[in-house]
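Complex shown without one protein chain; remaining protein chains in place.
Moving on to chain A:
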């Protein structure tokens, strides 16, 4: 395509935005509202995912070794556990270490447990990690059947509940986002339809003097693109601003490692890019839908 032609299409598309001022405003608002909601959902969902991943990687199975087991039998049990499919890592923790951990975790009051250093009632433990956190339950059940595995603990029930909640939240979020995207698309498609109506005489003449459909389509394609891209600007700015402040406000206050928000630097760029591309896509798609119907002879 010639530069002049492209310039012409640009000019026409921008002119048309101005000519249909209110509809342009309505479509851009629709895109803005949609992308704002989509953006907020994305930010929440991606952070929840982030938390979940952190928690997931913390999920471990504690296998309490039967006190009657001798050194050889302990080794055999370890080999057995390692052979279970999906097991990533097996760490041995002696009962002395377990007691130290316990004392430490209670802080000052932990000192009272020192009494037990003479006669330790705890068991030696294998700490097992699954390659895929979802498999934790299955692996734990399998290990329970082994000899010398006195007790198996992994926060039964809670892990499953967490995963289920996350899955439901994710699906609901995706459903809402898809619905919103469609709404914005139809609004844009309507705006373009009005644009086309206003310019139908021009299009009629274009067709008479031999303009190709591609040529006729270009200004509308660009118009849709502008609607989408301009509509994305406010959500991007607003979400970035709020998230940045939230992040800098919360960062020093939240000390629990797995509740940290995703860092602003790559995350906000990613969200902005996603919103921009989404805006462009719904804009172009909406405009192409209405042009297609019109250009059919």
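Convention: a residue touches a chain if its C-beta (ideal position, glycine included) is under 8 Å from a C-beta of that chain, and two chains touch if they have at least 3 such contacts; residues count from 1.
Operating definition for what follows: contacts and distances are computed from a predicted model.
Visitor: According to UniProt, what is the chain that's been left out of this complex called? Choose from "Electron transfer flavoprotein beta subunit", "ABC transporter permease", "C-type cytochrome" or "Cell division ATP-binding protein FtsE".
Guide: Its record in UniProt gives the absent chain the protein name "Cell division ATP-binding protein FtsE".
Visitor: I'm checking contacts with the chain that's been left out. Which of A:5, A:112, A:158 or A:245 qualifies?
Guide: Only one listed residue reaches the unshown chain, and that is A:5.
Visitor: Which residue, A:71, A:109 or A:204, contacts the hidden chain when the whole complex is considered?
Guide: Once the missing chain is taken into account, the touching residue is A:204.
Visitor: Out of A:112, A:212 or A:270, which residue would touch the omitted chain in the full complex?
Guide: Of the listed residues, the one touching the omitted chain is A:212.
Visitor: Quickly run down the residues of chain A that touch the omitted chain.
Guide: That gives, for chain A, the contact residues 1-2, 4-5, 8, 201-202, 204-213, 215, 297.
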